[in-house]
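Data block below; observations after.
For this depiction, one protein chain was excluded, whereas all remaining protein chains were kept in their positions.
Letters A and B mark the chains as written, and numbering starts fresh at 1 in each.
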Amino acid sequence: MAAVATQVEVASRDGPATKNKLTMVVFSGELDKLFAAFNIATGAAASGMDVTMFFTFWGLQAIKKSTRTGRSLMGRMLGWFLHDVEGVGPSKMNFGGAGRWMFKRMMRSRNVTPLRELRALAAELGVKMLACQMSMEVMEIDREGLIDMVQGVAGVAAMLEEAAQSKATLFI
Amino acid sequence: MAAVATQVEVASRDGPATKNKLTMVVFSGELDKLFAAFNIATGAAASGMDVTMFFTFWGLQAIKKSTRTGRSLMGRMLGWFLHDVEGVGPSKMNFGGAGRWMFKRMMRSRNVTPLRELRALAAELGVKMLACQMSMEVMEIDREGLIDMVQGVAGVAAMLEEAAQSKATLFI
Partner (left out) sequence: MAAVATQVEVASRDGPATKNKLTMVVFSGELDKLFAAFNIATGAAASGMDVTMFFTFWGLQAIKKSTRTGRSLMGRMLGWFLHDVEGVGPSKMNFGGAGRWMFKRMMRSRNVTPLRELRALAAELGVKMLACQMSMEVMEIDREGLIDMVQGVAGVAAMLEEAAQSKATLFI
């Protein structure tokens, strides 16, 4: 009993206690990095970990619908360059889109689950997907512009709370 | 009492105990990544976490003065390409500098705190900013070339000690 009491005290003084949890800040929006992110997320969720993915900046492309975004002139210009999960290319050797095709083909020939299906699997496995509020405002992406699997719009404080409880936090 | 003693033993055998602390290795030097880094840092510090930022390689641009750096021919050549916090561009869609202007404008129109002010806020909130000694040597950046807010020049061992005590460590 004394031991338990001590641990609770420690937890309150040192911030939240650690759970069997993984937090990922998904900043990048490239095919290969998103693929790594969703692979790690589904692997962790399948092995029983709580997983939270916090999508920010270019990472919002992973949870965007294919509809155009932006209200102001700037926002609409930016919107031309934002893709959805099917349209993002790799971080290396994109060759004006050829790289995207090549990577997808190589993955398919190795029976690797495509990104779109990995994302659906993540949602099924209970991976919590959060969208960064500030990035949405700066990039002029509304909640309606994001897929329904997204569980919420959150700020950096909410992400940090998840991170503080996690065994590991990755910035991708 | 027994419980406390056990915990101290565990801490000494397994390395330092965890504090309510966040460590960030800031390797990248782009506007969007630095913006994410300082946003996370100030958010964490505002919520009561200890925060240490260890700036290395391109990340040194975040804590550089605007003065030119480099002593050798190579170092001075490299110095032409290094910016300060006002001059760095985004990792995507820089379009020869137009992207920097566009991003800054979009951020301002959304009332987002500019990078330079975020950095000052971080210092005010007690975020510890350390510069990587080896990167400074390789890139020929002197202590005088860094802003006064930088609390020290440190090696990888010092960074790792901070990381080992942290709830989360991010490589950005």
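Simple rule for what comes next: a residue touches a chain if its C-beta (ideal position, glycine included) is under 8 Å from a C-beta of that chain, and two chains touch if they have at least 3 such contacts.
This one's a predicted model, so the numbers in the text were calculated from it and none came from an experiment.
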Original post:
In the full complex, which residues of chain B touch the absent chain?
Top reply: 2-3, 5-7, 10, 13-15, 18, 23, 25, 27, 29, 56-58, 72, 74-75, 77-78, 81, 134, 137-140, 155-157, 159-161, 163-164, 166, 168-171
Original post:
Going by the touch rule given at the top, which residues of chain A touch the chain that is not shown?
Top reply: 1-4, 6-7, 18-20, 22, 32-33, 36, 39-40, 43-44, 46-49, 91-93, 102, 105-107, 109-110, 112, 167-172
